[in-house]
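Take a look at this one; I'll ask things after.
What you see is part of a larger complex, with each chain still in position.
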Amino acid sequence: MMWGCVTDFFTYETTKSVVVKSWSVGIINRVVQLVIISYFVGWVFIHEKAYQVTENSVESSVMTKVKGFGYQNNYVMDVADYVIPQQGAGIFCILTKVIITENQFQGTCPEYSKKYSCVQDKDCLQHIGNILSNGVITGVCLNSTIGNETEGRCESEGWCPAENDNVEVKPMLNVINFTIFIKNSVRFPLFDVTRGNFLSTMSRDEIRKCNYHPVDSPFCPIFNVGDILNYTNQDLETLANKGGEIGINVQWKCNLDYDIENCVPRYSFTRLDKPFEKNAISNGYNFRFAKYYMTENGTEFRTLHKAYAIRFDVMVTGKAGKFDTIPTLINLVAAFTSVGLGTVLCDIILLNCLKGAEQYKAKKFEEVSDAQIEASLAHSPVSQLSLKGGIKSSYDSGAISLATSDQAM
Amino acid sequence: MMWGCVTDFFTYETTKSVVVKSWSVGIINRVVQLVIISYFVGWVFIHEKAYQVTENSVESSVMTKVKGFGYQNNYVMDVADYVIPQQGAGIFCILTKVIITENQFQGTCPEYSKKYSCVQDKDCLQHIGNILSNGVITGVCLNSTIGNETEGRCESEGWCPAENDNVEVKPMLNVINFTIFIKNSVRFPLFDVTRGNFLSTMSRDEIRKCNYHPVDSPFCPIFNVGDILNYTNQDLETLANKGGEIGINVQWKCNLDYDIENCVPRYSFTRLDKPFEKNAISNGYNFRFAKYYMTENGTEFRTLHKAYAIRFDVMVTGKAGKFDTIPTLINLVAAFTSVGLGTVLCDIILLNCLKGAEQYKAKKFEEVSDAQIEASLAHSPVSQLSLKGGIKSSYDSGAISLATSDQAM
């Protein structure tokens, strides 16, 4: 009994096939197979690299350094003046135009803008709670000297005098000559691969003197601001006047099956506020900051800066791929199975469109109906028994032996 | 010979099938197939969109602008005073309470806290090397005037006088009326799609005047701080007093198979230090910074600020999906194969549970044993030869023709 189970277990089962020696179906069959195989080999495996496991998340560290001098309000501005924040972060601003309101002390004073003009105190009541003013609107109407004339303006409490940001200030166009040095190191945690954005073959002097160019010098980490504006089709004067945001994309696309020295960055540049062009709002980029001072007698005062700046965002994206058994296997199995699915098409042609389709059907299909079974059960109990002895109860069919072999044991 | 190989190659092979005309198995078979197909169509393809390739990593650039006025220490604070860092980054703090220690000069002075009380110098030896004090503990015990009394305190070297951060300061509750404007542009590098967080149909004025509301105005980029506190169930006074971290999630979930105008952000708000509630530590958020001044004779002094702040983290996550042949194909193949696996179940039922199972087995399985082969080899060499001539050596079986066709050629 036990031995019977063992011999049953170690049988091999394979499908019975019908071989059709027909040129038409034969050629269609092979062509369909060829198309499927070409698709998998050419597109899935070679082009899409489906044999690789890929990692999209990358640990990245960016350090930047800006160099250059510019003129603003008759001052020579150097890096410590125009770069914010100063510590060389991946996101930094270069101030291009600064509207300065000097010697602001805490107190009350009239607003500057025409929006807040008034004749009586009650004209100012509507502005109470306004957050776009220069300070807290008190609801009092004051006489204010604007230019040479005296006009009524609502009083506000806060840093006084109020800022007038409607003055014309010449932007710092020298920004076009500034250079940005970018040091970027990335790590793909899945593969534990670390890369830096300089080629290891570049010497210290080569790096210092180079200037990025997409074709001639694609691995140089020093970027000229003027070049970046060109690549993004920006007009210097508009940008310097209104500010703006420019993205410097550092894209790592690494095939780790090859030499790691081929894992190099590619730089691209975009105007980040482009999606907002359709809305007229917020063309540009500006922010306010203050420098604080103290008088001899200990009163704090400040200089308010409304700074228009070009903000650079160094954005690093990475994708690394490396051969791995799991995706390879799953895609191979998909490929094999797809080739098998080609038979579906050929069966349809063979059994329906071809001359002699009925003969093929007769060959391919064997029929057994409830009626036949009933009949054989009723009339030949002997043959049933002989079958029992001969075949036993546990044949499984190739592709599905995993599940059916359970019942065999 | 050559011609023989060619004709062999262009044969078509299909599996021989047994057709069972039985209502019970037939219905089970179709029901199983229906279930599998419904699962794939309904869940895998329609719900989980398995026909799409998805991208999770997104390039994002965030710009923020805060507006509003608040009172702190009898000062009117404006944006330049209470937002750190000032340049409108994606992570920014709004100072809500500031404890100011004015006129600190370098020198030695007694500590302030009771922890450092002493009678003799040796009481202070234990504090040497302490990093929680206000300066470097020198190991000397000084008399110090705390309030109206004179007590012993250990001397420390550094910025003097020492900070007393136990004073009661009224927090800046006006923060509830502040507004935060968020400009976010994202790019999905895989699909090269760029989107901004305003609807392109919104005009400049619509954006300026709107106020975010999850239902009424879900695409307005201006957020009221009070509303955000409500959404996250925070108590204004506690938060303003102790500081805290609030996350503003901007979630992009885009189906790029549809019109790109449907690719819009969804905002949500969380208290980021929630996971730390169980540990009593670090409820809140504060940091110290200083403003530096110089006396007439060139000595530097500073005003130390211990700032309690609400930190806002604008966190952008994105996921975009688009139809792609590879996942579609792999999932289609998986679907087809799964349908095929349905036969496993039906075979088990047919060959074991049904009346007439043995007859079905006899129909499905054809047996060939070593013994039979031995016998035929021994007695009929002729038939063997005729077989050789007739069938040749290279039939492959549909689904697996890729591998076996190699041996055929």
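Which chain is which? They are A and B, in the order written, and residues in each are numbered from 1.
The working rule: contacts are C-beta pairs under 8 Å (C-beta built on N, C-alpha and C of every residue); 3 or more make two chains touch, one makes a residue touch a chain.
Predicted model only: the values in this text are computed from it and were never measured.
Please report the number of identical subunits in the complete assembly described by this file, where 2 are shown.
Copy number for the complete assembly, per this file: 3.
By our rule, only the chains that are shown with their structure count from here on.
As a quick test, compute the distance in whole Å between the mean CA positions of chain A and chain B.
14
Considering only the defined contacts, which chain A positions touch chain B in the complex?
Residue positions touching the partner: 13-23, 25-30, 33, 37, 43-44, 48, 50, 56-57, 84-85, 91, 93, 106, 129, 131-132, 134-136, 157-159, 245, 247, 249, 251, 270, 272-276, 278-282, 285, 287-290, 292-294, 296, 298, 300, 302, 304-305, 309, 311, 313, 315, 317, 330-331, 334-341, 343, 346-347, 350, 363-374, 376-377, 384, 387-388, 390-391, 393, 395-397, 399-400, 403-404, 407.
Where on chain B is chain A touching in the complex?
Going by the criterion above, the answer is residues 7, 9-23, 55-57, 59-61, 63, 65, 67-69, 75-76, 78-81, 85-89, 102-103, 177-179, 183, 185, 187, 189, 194-196, 198, 200, 202-204, 207-208, 291, 293, 296, 303, 325-326, 329-330, 333-334, 336-337, 340-341, 343-344, 347-348, 351-352, 355-367, 391, 395, 397-403.
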